[in-house]
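Right, chain A next:
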Amino acid sequence: MSAIDFSDPATIAFLTDALTAAGVAGLEISAPSGQLRIVVSSAGEAKIGSNRSAQPGSVSPVLVRAPLAGYFCVAHRSGSAEVSSLPRAICATDVLGFIRVGPVLLPVSAGRSGTVTKLLAEADAMVGYGAPLFEIEVQS
Partner candidate 1 sequence: MIAPSNSHALQREILSSTKARARVSSIGARSFLLEAPGDFDLAAQRRIWALSQQVKGWSDIAEIIPGMTNILAILKETPEDPDVVVDRLLEAWDNARSIDLKGKTIEIPVHYGGQHATDLPALCDLSGLSDRDVVRIHHEATYRVFALGSAPGFGYLHGLDPRIYMPRKTVPSLRMEKGCVTIGGMQTGVAMLTGPNGWNSIGFAEMQMFDPTSASPAMMAPGDTVRFLPARIEL
Partner candidate 2 sequence: MIEIVETGPFNTVQDLGRPGYRDIGVSASGAMDPLAVKIGNILVGNAEGAAVLEIQTFPFRLIFKRRSAFVVSGTDGNPLLDGIELLPWYAYNAEVGQVLELKQPPKLARAYVAIGGGVDVPCIMGSRSTSLRGNFGGNAGRPLEKGDRITVGEEAGILPIPASGLGVVEPAVALRAFFPRSAEGSLLIRALPAGEHRLFAGDGEAFWGQTWRISSRSDRTGYRLSGDPVVPMETVEMRSHGVVPGVIQVPPGGEPIVQMSDANTAGGYPKIAGVIECDLWRLGQARIGTRLQFVRSSYAEARAIEQAVASYIEDVRRTSGLIKRALKAMA
């Protein structure tokens, strides 16, 4: 069996789903490359922390995903420079983008403080539920 890449967001997401489905509160995996710790909160939202190569103070990427299927809008109104200047420090309540269906807009908030490093979806593209939109680096 090939080694599982615990830094792969898809793997983390899969594990999180599996844990949530199984009703397991959390999981800690130690591998030569580092440690992964997933804690499923009661609200069902996973808090993911990882400690790659056990370097203290290192950062780990967290994905902000589409909460709903729709058209992805990066900036809204008067085209503020919000995401165009990356990386950018943000706090948990900051709105990073929107999911638009017809005339209705659903804000996508960061959910956690950190630094937005990547825009992962194309602006004005149709995205599905759970599609990765932004990557945030979170201080561990």
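A word on the picks: all candidates are chains of the complex that A comes from, given by their letters.
Criterion: a contact is a pair of C-beta atoms (placed from the backbone, for glycine too) under 8 Å apart; a residue touches a chain by one contact, two chains touch by 3 or more; residues count from 1.
These numbers were taken from a predicted model, which means no experiment stands behind them.
Trainee: Among 1 or 2, all from the same complex, single out the one that touches chain A.
Mentor: So the chain touching chain A in this assembly is 2.
Trainee: Name, in rising order, each residue of chain A that touches candidate 2 in their complex.
Mentor: Per the touch definition, chain A meets candidate 2 at residues 67-68, 76-77, 93, 95, 100-109, 129.
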